[in-house]
Structure formats: C-alpha cells, structure tokens
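Here the complex is missing a single protein chain, while all its other protein chains stay put.
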C-alpha cells in the first residue's frame, strides 16, 4: 500500500520492514536510538525493536564498523549509520581493509552483509565535514557495493535491497532531499523490483544523455525541463548503483544521443565523472559527437555554507554542461541562478 | 657529484640532504630509527641527526599523522613514513579531513608542510596489505599534492622538493624498484630542477602515448622497446605528479600520436586511468583516433603473491593495451609472459 | 541501551575519586570531597575535587589551595583576577545567549551553546599563559574569548562565511575542530615540538621551551581512537600537554555512561597519563587543577588528563531538541549547581563582587554581545573566488585553471565576476 511520505520517512519505513522481515538485522550508530538519529530516520525503531536491535554506540566510528563486522561474522546483518559523510573517514580502514576484503580473504567462507548508511552531499548550509561527497573513495574499493537513492520509493526499496544483499553495501542518502515527499510502498516485492544495481531512466530525451545520482537527480530533471523549453531533449539517468555502475544503460542512451554529461558534487579529479566518461568513451567512441562533459564540484575542500552554491552543481551549471556537450558556446546570461539546497 | 646508488639509497640521500638544509625537517615513523626502516631508507639518519629528529613512534598511524600535523603547526617540517601502503588507511581521517583541509580552513594562516612517504604497489611477493595502490584516494582529495618517483635521481630530487614544498605531499615510492640502481646527484639545485609537478617524457615515440608512473615506468619502457621492434613508436610519459596531473604534457603528446594508453596497478574503477582518459578526451577529442585505453589492476582485492602477476600490469598486458589503442586485434600469443616483480 | 550497561563498574571502588599524584615525585593529600548531594546532583558526579560548593562556601583543600596562593593573597591582583574570571563567565554566557538568539533569528546557521560550562572553560583557560597553545573542539567560546578572540571573529564559522574566524597564531588557539577528537593529536604534536625546540636551543625559543598545549575534548570524544592515541603519544614522549575533558554528561543524545563505564579521569592512567576529576562548575577548583597540571607540563612532568564534571544546560546545538532524550528533572538538578551563581555568592560574601562591579560586568557583557551582533550582521558573503584560495600554499596550475574556467562561466551568467584570487591557485 502506498502512502505519501518524505524520503527520510521512507528510509525509516524500509528499515522497519527489513527488521521485521529478518530478525538478524540490527541497527547501530550514534544517536540512532532514543533520539532516532539527527535526521530522525530511525525514529521509533528502538521503541519498537528494543535496545538490542537498535543500538546507540559509543562515539567511535571505527569501533562501530569493526564491531559491526564482528556481528556479521556471528551471523547478524548490521545496518550502521554514519551520522554525516565527513565522519566516515575515521572508519576507513575497517571499511576498505576489512569489510571489503574479508570475503575474498576467506575464499568465500565469511559473508559480511553490512550496510553503511551515509547521509551525503551538501547544499544544506551545514558546518564543515557535513557536506562531503566521498562516493568515489568507495567506488574505487573492490569488494564493496555502493548505491545511492534519489526518490522516496527508492529510499525504501533500495535500502531493503541493500540490507538483504549478502555483500557489504555503502548506502548514500541524499540528505538535502530528506524532506522531499513522494508516494511510497515500503512493502514492494523485492523479487520483482528492479535490482539495485540497475540504473533508472528518470527522463527521456534524444539529444544529450545526462548521468547523475542522489541529490543531483532532481536538479538534473529541472535542467531537462529547462532544456526542453529550449528544444533540447535531455535523457536523465539516475545511476542508483555507483559500484558496479550500470554502464550498459548509459551506453545504450549515449549510442542514441551521441553526447554525455556527468554531474556530481564531489571533486572532479578521479571522481566518478571520470569513470563514467572514460568507460563510455571506451564503449561508445564511434558514437560520440563530442567529448563527455563533467559538471562537478571543484577540486577544493568543501566550502563554507555561504559559498556552497559555487561548489554544488546547480541548474545553470548543468545547462552549461549540456551546452558544452552540444558544442554550443555558452548561452547568454540566464535571468537568475537558481538557489540550491534546503 | 653523482654516485651510483639504488633508488632506496637515493631516497635516504635525499632525506639526508633535506635534513641538512633545513633543521626544521623531522622524520617520524615506525622502525625508522634504530632499524633504519624495514627497507633501510632511513638507515643511519638517527645516528646522524639524533632521536629528536628521527623519531621511532608508537605503532599507530593516525597518531603519527595527527602529531605530525601538530609539529607542523609548531613550525616543523615532518616527513612521515608509512611502513606499507596498506597501513595508511587507519590514518585516513587525519590526512583527508585535517592535513588536506587545514590551510583552506584557516584562510591560509596555517601551513602544514608534511610529507608522507609511502612504499607503494605490488609485485614483491608480499603478504596482504603490503601491495596496495591507493594513489587515487589521495588524488581525489583536494588540498593534497601527490607525487611518485620512478628513477633513483627523481627519488632524491623529488623527495627534496616534496619536503621543501609548503603543501602536504603524499610521496609514493615504488617499492618493487627500490633495488634499481642509477647515477644520482643528491645535491642538484632545486631551483633549476624540473618542478615535481611536471611530467617527464621517458621515451619518445609518435604512434601511441603511454602514460604511467612509479614502478610501472620501467615496464612501460620495456614495452616501448618491444613495440618499437614491431615498428610502433611508443611515447612513455612518467607522470611523476599525480595531483595535480600535468595534463598539458600528455595532451601535447596525444595531439601528435592520437592514441592514449594509461597504465596503473590500482583498481580500474574510479582510478587515475579514468581521470587521465577523461581529461585527455576533453582536451584532445578531435585528435583522438581511438578511445583511450586503460591497462590497470582489476577491481578485486589485491591477490595473494602467487597470483599477483595477474593483477600487476606486465609487459604483455601493456603491449595488448597498445594494440588496442592502435585498433589492432590481439596479437598472436607471445612466447612467454614476462615475470613481474622482484 | 543494552540492559547490562549500568551494571559493571568493575574498578575497585577505593580507586574512585582519582586523586593521583599531581606532580612528579610528589603526592597530593587525600582529595577534599565535599558532599554536594543536597543539590540533587545525579549519582556519580560528586566524587570530584571541589573548593566551592553550590552555596558558594569555600572549603579548604591544601593540595589545591597551594595553586591559589595568589588568589588567596587577597591583594588587588587577586581581586582583579577574581573579578576578571567573574566577568569572563558572565560575558561568555551573555555572548552565548546572543549567538543563540542570532541563530534563532536566522543570522547564524547553527550555534553550539556553552551554557553551563562557563566555569570549566574559564577556570582552565585562565590558568594559561599567552605562549601556550589551545586545540579545542567547537564549544569552547569562553576559552576563545579569553585567548583574545574578538566577538566578531566567533561568528563567521557559524554563519557559514568561513571555516574559521581567526588566525590561530594571533591568539595561541586553533580554530574550531568538528571531527570529534582529532585535535587531541595536534595538541600532542605541537607540544612535542615545544620539547624539541627547547632541547635544541632554549634561549632562542620564544617561550623558553616551557609552554604547554591544552587539548579540549568532550566526554563523547574520549571514545575516539584518536584521543586514546593522543594520550599514548603524550605519555610516551612526555609532552607538556593538558587534556581538559569537559564531561558535560552528554554527547548529543548519548549519556556519558555509554562512553565511560568508569570515570573519564581514569582513562589515561593505563597509558601513563594521570587523571584528576574536578567539579567543572567550580571555577576555583578548575583553575587550581589546571595550574597544577600546567606546572607539571612546564617542568618536565608530562601530560595530565583533567575531567571537569559539568553539564550542558542547553541543546547540543541549536538544531537539537534535548527534550527527546533527557528529563527536566535532570536539567533542573544541574541548574541548582550553576557555576556562575555559586561563584558570585562566594565573591559577594568576600566583598569582591559589589553592585558596582556587577553593573560594570553587565555593561561589558551587553557591549560585547552588541559587538558580536554587529560583527555578525556586518559579515558579507565572500566572493566566489574564495573557494579556490588557500587550498595550496604554492602555485597550482590545475586549480588555477579550474578557477579561471569557473570565473568565465560565472561571467556568462552576468551576475557576478569573481575577483582574481590571491594565492592558493596561481
């Protein structure tokens, strides 16, 4: 049954359903119990499932990840919340050296179905370390799966898929879109739902393929509307899975459009935009009318709130990227740059 | 005055010179003092400069990096050794959240000239976590500089440049090539030496541009020789600097050859090969005769020693990449795959 | 929380209270622990070093009193210091209220109030010398003020105009740290640098090699591996470092019991860092223990961990709703231990705090609050080019190209042409 709810609530609903379906699912993190998380995603879960399944941990992310690995070793299916993107780095070793490698290390004997929920990206006027986009670090790490969601329905469904997956999954939540509402059925049949590894065509178009994910999907859709007003058809692909990447879906589109724009908030250098551009160039070289275009965060530390509008790609920067992909010179100044963020 | 010495000794000579030039240079790490490092790079330095300038630290990499930041805050110029590439992840937060961001955070008030020496990459038959290629993680981190060396002379010179640089520098040492010998002048004038940010053309050729760095440079040069036997001119570019990347040098070459092969050991997905391919495609789209080709490690955890020959690109895989860049079908089976590693 | 959590304080009860030796080679007397249970303070918060009880009565503690000889001299210098600390507490509380109001009015994006922690911050910061160096977290507004940070330098971070508001070297204090616990290692490294300087050539070292560093950490921060590593490095190198843990009972919604099965003052002993547990709402006791710890640090005695037991009276930040996780009774019980009230009562009783002084302090507070507000409202948004500045110290062609490309792009929008950046991305 579908209900209208925010993306944040949909995450909670997905988590609740996952916990109901499988008693081995445990939720761990800072402030996720009594408080329900700083974004209230886990609101009510501790009251419902008790403090042994929804566990407020000491303030130590490496400890959280390391003990989650131990719990998974024992047969649990831990869902870990990292409070903000910038706090995941202290747990980096447990993620890349332990979680990602344990299965290969043990020749398949040890399965670690740990899901790491991370509110990601900027545009919320936050303090330092609260607006990071670390997707590429994890996508560059073999042994992990990395997913992102852009819609309330995907929030519920893909989170359930991530928790059900026997591989470790880094699950990125577009915190700037937590309040976005949509129709959500938290109980869709996972067997028939699209797999989380599949990209989703969010808008159809024949002139340019625009690839993005997470909180940029909505901006990209706005850009597609604006472009269509100018007669340009933009196909928007929400990657959803960042590792593996559904290059097939992108390539199929680019073979049609001949042009690719990749949009993401993280720094450009060695970001996922490079990966998408490189792979699509390999696969579609003869179809490309122009070099793939990257519209990304700059290669700078994420700036303070008042400047983040210059870091986070917005409608105009995306349209500029579309223009560049079309080989057009820059368009005349648009009336007003659109505000990003909450 | 030049002397014949190994790459490892050249590093030590560069460090000695840097310490002599600037009393604020300190060296910190595990086993670097009395033992002289597990690879003896710092051999003799503690005896020469004393235990307050060459400091054996407790076994905790985050602690080493964090205290190095404090020392730099106080005006020191710490050179930190991470014993093996795989041990840097426990210090990841101090590197990406602190070291990389401190200058921007303080609007330029705090300068942190910390150099992080990391023996990198595989091919030495080592145990797990001793053969990682984490370059892309750091190149994706704004605020850091990342360099690598491939020759004994560069080992001495670029290390001195890195230590003298007022920015934090991650300095990758090709451990598989530590024993390679060459003529080294540890005292070259840094004012006239090529800057460490500049790529180096290691071999000239007109048919394919081959970009790589560190321990793969020697393999690439072997490949260039083999290709030239088949009449193919391979231009080998040793990037040296991985952040920033000297795309100008690569683009200049590709505009001539029309073909690009990037070779690295780290995983392919979101690796630096993607960055090089994407940027060169952006800059040289109309010059490219074929899609840039990546020859890289697979997207798997670094395999055990007996299998590492399948992970580390070798002569044949590089030649296969050259063939692909040339649009040739795979060559007939070559006599024997070349052994990689020490 | 797991049901077993409260049930295993397995440490010898006779070891609680944690009066460790406070100077190398010398043991302090048994701590003077004054019963304060009439305040209804939460269990487990009364085994602390204390000089002023919540009524403002002063209790003798020879081991601590010797660090307050100047205060007890009763001369004009003493009066000045005592009044200054009173002003510090009142002014910082006023600043805090003003900043909270600015946030409520939408002028600041966020604010982490210090309300309730004035004594812990003022007492420790007033023990410092100018040449000491502080590495703090994000809530140490009173410490910053005492170090010399001006009101208008406090707000840029919380308004989102800059990642920091002052030059650390101007005031001997690093700018706010958001990654929990990371700064503790910086404090140890800096202190190791002091040691190294001193050994090389004490004469040429500005602070003669006797400066110290202070790492402020929260009770939650004590759980981070970095803080443990900092304790170890400090002990191994015997650095002149004082760790001041403001145990304000909460880490956002998590009670200190989750971070500390035994008192936090004990945390360092297994690393070789002695600890002392002090009433963090008693500014005199905090001053005394910090002076003692700094003296050890300056004289080669190595690091100390001070646990200042206090309470965060307000929300974690203005974005937090503490009613979701703690009771009014708990908050009220701590209100009765207010750090300013008890100090004021004592000062009044001894004649230091007169109506005239009170009036003057209030005016200072209002004036400082007004400066804070004016400074905040005067802040302008920095130019776009700022994001490319100070990323690197040395020329960086790639970033310069990015900056130029973005400037060109902005020019096409016609609404703003960023100024040429200075430094960082040349």
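We just call them A, B and C in the order they show up, numbering each chain from 1.
To be clear about the criterion, contacts are C-beta pairs under 8 Å (C-beta built on N, C-alpha and C of every residue); 3 or more make two chains touch, one makes a residue touch a chain.
Remember, predicted model here, so these are calculated numbers, not experimental data.
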{"item": "Contact set of the excluded chain (shown chains only)", "value": "A, B, C"}
{"item": "Listed residues B:19, B:90 or B:149, member touching the removed chain", "value": "B:90"}
{"item": "Option from A:130, A:145 or A:240 whose C-beta touches the chain left out", "value": "A:145"}
{"item": "Touch criterion as defined above, residue of B:12, B:63, B:258 or B:292 at the omitted chain", "value": "B:63"}
{"item": "Candidate in contact with the missing chain, chosen from B:135, B:173, B:282 or B:320", "value": "B:320"}
{"item": "Which of B:128, B:166 or B:248 contacts the chain that the document leaves out", "value": "B:128"}
{"item": "Positions on chain B contacted by the hidden chain, ascending", "value": "30-31, 33-36, 38, 51-52, 55-60, 62-63, 86-87, 90, 125-130, 268-269, 298-301, 303-308, 310-311, 316-317, 320, 330-334, 336-337"}
{"item": "Touch list for chain C against the chain that is not drawn", "value": "2, 4-5, 7-12, 15, 20-21, 24, 195, 223-226, 228-229, 232, 235-238, 258-262, 266-275, 300-302"}
{"item": "Touching residues on chain A - with respect to the absent chain", "value": "23, 26, 52-53, 57-58, 60, 62-63, 65-76, 93-94, 97-98, 101, 103-111, 113, 142-143, 145, 165-167, 197, 244-245, 247"}
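One rule holds in what follows: only the chains that are shown with their structure count from here on.
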{"item": "Chain located farthest away, centre of chain A as origin (C-alpha)", "value": "C"}
{"item": "Chain nearest the global centroid, as defined over all protein CA atoms shown", "value": "A"}
{"item": "Where chain A and chain B are represented by their mean Cα positions, the distance between them in whole Å", "value": "31"}
{"item": "Whole-Å separation of chain centres (CA-atom averages), chain A against chain C", "value": "37"}
{"item": "Residue numbers of chain A (touch at least two other chains)", "value": "62, 86, 90, 128-129, 269, 298-301"}
{"item": "Overlap residues in chain C, where contacts from two or more other chains coincide", "value": "162-163, 179, 225-226, 391, 398-399"}
